[in-house]
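A single protein chain has been removed from this complex, and every other one stays in its place.
Labels A, B and C are assigned to the chains in the order they are written; within every chain, residues are numbered from 1.
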Amino acid sequence: MGLFIVKRLLWIFPVMLGIAILIFTIMYICPGDPAAAILGIGATQIQIDQKRAELGLNQPYIVQLLQYLKQVFLELDLGTSYFYRTPVIDGLMSRMHYTLILALTCMALQILIGTPLGIMAATHRNGLADRFCMIVALAGVSIPGFWFALMMVVFFSVKLGWLPTYGVGGIQYYIMPCIANSFAGIATQARQTRSSMLEVIHSDYISTALAKGLSDREILFKHALPNALIPIITVVGNGMGMMLGGAVVVENVFSIPGIGNYMMSAINSRDYPIVLGGVLVLGIVFSLIMLMVDIIYAFVDPRIRARYEGKKRGKLESA
Amino acid sequence: MPHNKSDAFLSVQGLAVEYSSSGEVIHAVNGVSFDLKKGGTLGLVGETGAGKTTIAKAIIGILPRPPANVSAGEIFMNGRDLLKVDNAQMRKVRGKEISMIFQDPMTALNPIMRVGEQIAEAIFRHEQVTKKQAEDKGKEMLEMVGISTERYREFPHQFSGGMKQRVVIAMALACNPSLILADEPTTALDVTIQAQVLDMIRSLKNKYGTSMLMITHDLGVVAEICDDVAVVYAGEIVESGSKEQIFTSPKHPYTVGLFKSLPDINSDMERLNPIDGLPPDPSNLPAGCSFGPRCPNFSPKCQDHIKLKDAGNGHFYRCW
Amino acid sequence: MPKKDARPKKDSPFAQVARRLSKNNVAMAGLAIILLLSLAAILAPIIMPYDYTAMDMRNMYAKPSLEHLFGADDLGRDIFSRLLYGSRASLSMGILSTLLSTAAGIAIGSVVGYYGGTVDNVIMRLLDIIQAIPGMLLAIAISAALGSGFLNTILALSIGGVPMTVRLLRGSIMSLRNLEYIEAAEKINCSKLRIMLFHILPNSLAPLIVSVTMGIGNTILAAASLSYIGLGIQPPTPEWGAMLSAGKAVISKYPHLCIFPGLCIMIVVLAFNMLGDGLRDAMDPKLKS
Partner (left out) sequence: MKKKIAISLVLALMALACLGGCAAKPSEPAQASQNQAAPAQTVEPAAPAETKVVVGLASDPQSIGPFQGMSAGRIGILYTVYEFLVSTEGGEMHGVLMKDYEKIDDLTYNCEIYDIIYDQAGNHVTAADVEYSYQMGMQSGNLPKLGSIASVSAISDYVIQFKFNELSIGDLGALWMECPIVTKAAYEASADQMATDPISTTAFKCTEFVSGSKMVFTNTKNYWQTDASKIRNTSKANVDVIEFDIITDSSQLTNALKSGAIHVTNWLSDIDVQDFNGAAGFAVSPLPDNTSYLLLYNCDEQQGVFASNLKFRQAIAYAIDNQQIIDGALNGNGNTAKTWGNTNYSDFLPDWLNQDYYEADIDKAKQLLAESGVTDLSLRLMIASGDTTTKMATIIQAQLAQIGVTVSISNFDAQLYNQYKNQPDPWDLMIDQGGSTSYLVNVWKLTWNNKAYVHGGTQNFVQDEKLQSLLEEALTTDNHNDASMDAFHQYLKEMCYGMAIAQPMTNIAHSQIISKIVVDARGQVTPGACSYAF
């Protein structure tokens, strides 16, 4: 297990290198000139060329790439934003916590609401609870996010005046963004839980457990749920990764200065160092989350643990 | 009715089970009756899909409801109708008084729970013991089925098929049940292991005096372990009697067919004689004898309802 | 006398699925909606009451009425006609790009899930890389490299969906790979391709179908944001996602500009989900029992 984790951690470096090269290349071939973007309307070509030279954008691709890789991987410096003139890492870190709060809360809501909904739906298959869950789930996946968010604002903030319209601050600022952002996640979670619970409930070992005279509760929590969790973990992990990438829609509607907003505006203004740095940081976080997912898999499922551990299995199998 | 429930340990009377899904009703079990003597072994024989497992699940009360529904019948054990026992009481019966061995040991064990715990769980549930005592008893059970106690903390994937089935058996016997429902306990195992497992089941059963319902499609297993036999076809018992009666003088064409389809090591046959055709669609049973369409002796009167006939000495069959 | 086969209804697996599906009212309702919408898309030029490009400045933002069933948009164009015609672009884009990403996902996922080991490790890490790139950036890059247009839009929309499909498939293949029947197939010298196609894939379909049906709606929504960077369908050709985001600006004053395209997308998502759930149930007899 330890070896597995170390191996996977070591993998992060080539992955980061891959991401850096890929993104750099994409940014390179992407149309749109950062120099022109910085200077804004009314700059002459001569001024733009000067700016390009200043930013080192007039050098050949390979020189720029190697320069960047050297800076990131050897000097551990993500560079300085073209616009903010501040180190990229500072900009990312000052915004990371908004995204983290949002992502973690949404994740918690998704798990705490979505999972029980799905379990209820599965155990009361075709019953009232099932219908209700599936209605929520279908609504969650088919209602456009921004629309749901705006409707909430119109109702709770413009009409009732209960919650702030936008911005960041105390808990009340996060209520609507979190609901809006987790709605689809809750729906997906409920669906996934239901379908994987149904699959598990019909498996033989549940019959075995029933035949032992266990109570419904014991069967649900000791036998069915832990097995059903396995596919659910993937959904949670993927969702977490996506949310960290920034809930662009929700951050935009509620003017939350999170990573998603930051990267989007950096893409729009061709602030390459921010885009590159942001993707790299997110890449690391994403890789770590995926690793965590795999570790949790192993924790839940001894078969997978055995695969990570490698040798042991064959020996015992033949025993 | 030829059955007398007073002298039987387990007596199933007119049991009928249906599955319904999207407006379709599947008649899985249609008025099955049989008795099992205390300490005896009854073999339920029939093809896959004949309703054998459904009967066993109905007895232990773990049919999935819905879609399954017991539409008629009574199941008496020690004179108590299990179908009338409420769920909480029934939970105390399951695993304690009746236990079940499932067909496929590969899937019958929870893959992510230690095997020992899976055995101890049943003990802890039914006996007045501490967790530690349950664990000790669990280890004892493992030893009894010939598995070293060191492997108590291992997971099912670390066990071979035969060992898994031993675990399942240990689990079934853990609380000294008075009735074991063994659902094709050896089907999924290879032949050498089959014999070992059967031996073990028989010796354990004899040791504890347990009654057993042995579900199988393998007449060899029946010959080895059963006292009485009931042949099931399309959710009905088409013939029942003692092992000797059925083996020496089968009356029903289906039973006859079953024996014919066995390889005979004494004769130099080129090929086996399988029964032609497939069992009927349980959602669309033929009128009268459900074996009719495949029967070599089919005649128009077979399309009427056929009553059970008495061939004497407790040997019954459902044919003209 | 049909003595030999007592079960005349026993037919091919495909027909069995179709039969089970046809008994599922919800799934059939979903299918009916999809067919109806497809029909509407095909017949759009004939049945739409107005030309979808016809502007009428007197009718700007007109509320729904008998004249304009769903009202008129910000340029006085008939929303009903635009939705009808827009179903062509939206449905084909949604379906095609989801299918494309699923196909690519299946291909990669099969290789990954089946071979495992180093292949698995390398490809999964590559997917980590792709997944770490913001979708918008990827779309801009694609539009830059290939130019805009219908096919490129589909391509841009599909790429982001590939890693998800691969992960999904990989998981279920991993659990199937060690089962006996796969080992059996290997023993009898089945080619790996054959094992993959005929033994493993059909058994991993259930989760795939769910993801496909959910993906179609998401794709239609995502297409809207692409038109912003000049990649999606350009005016005057209507497209639901773009109509929805155009209506967003006036959502509080003229909500019908948003509601009708939004409802259309919802109905499509709903229909595909209903059909998808039914298909999954029909293909998975385990859930049926």
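Just so it is clear, contacts are C-beta pairs under 8 Å (C-beta built on N, C-alpha and C of every residue); 3 or more make two chains touch, one makes a residue touch a chain.
Because the structure is predicted, anything quoted here is derived from the model rather than measured.
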Original post:
Among the chains present, which touch the one that was left out?
Top reply: A, C
Original post:
Which of these, C:V17, C:M55, C:I123 or C:L138, touches the one chain of the complex that we don't see?
Top reply: C:M55
Subject >> Among A:F13, A:Y28, A:W162 or A:F299, the residue in touch with the chain that has been omitted >> reply: A:W162
**OP:** Tell me which residue among C:A62, C:A156 or C:A246 touches the hidden chain in the full complex.
**Re:** C:A246
Original post:
Of the listed residues A:G91, A:G145 or A:G185, which contacts the missing chain in the full complex?
Top reply: A:G91
Subject >> For chain A, the residues touching the chain missing from this view >> reply: 31-33, 36-47, 50-51, 54, 83-86, 91, 94-95, 126, 131, 134-135, 138-139, 143, 146, 148, 150-155, 157-170, 172, 252-257, 261-262, 265, 268-270
Original post:
Of the residues in chain C, which ones touch the absent chain?
Top reply: 25-26, 29, 53, 55, 57, 60-61, 74-76, 227-230, 234-236, 246, 248-255, 259, 262-263, 266, 270, 274
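The criterion applied here is as follows: only the chains that are shown with their structure count from here on.
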Subject >> Chain centre separation in whole Å, for chain B relative to chain A (CA means) >> reply: 51
Subject >> Where chain C touches two or more other chains, by residue >> reply: 289
Original post:
Touching two or more other chains, which residues of chain B qualify?
Top reply: 64
**OP:** Using the touch rule from the top, collect the residues of chain B that touch chain A in their complex.
**Re:** 57, 60, 62, 64, 66, 91-96, 99-100, 102-104, 107-113, 118, 121-122, 125-126, 154-155, 157-160, 168, 171
**OP:** Going by the contact rule at the top, pick out the chain A residues touching chain C in the complex.
**Re:** 11, 14-15, 18-19, 22-23, 26, 29-32, 138, 141-144, 146-147, 150, 154, 188, 191, 195, 198-199, 202, 231, 234, 238, 241, 245-246, 248, 263-264, 267, 275, 279, 282-283, 286-287, 290
Subject >> Interface residues, chain C side, partner chain A - complex >> reply: 121, 125-126, 128-129, 131-134, 136-138, 140-141, 144-145, 164, 167-168, 171, 206-207, 210, 214, 217-218, 221, 244, 248, 251-252, 258, 262, 265-266, 269-270, 273, 280, 286-287, 289
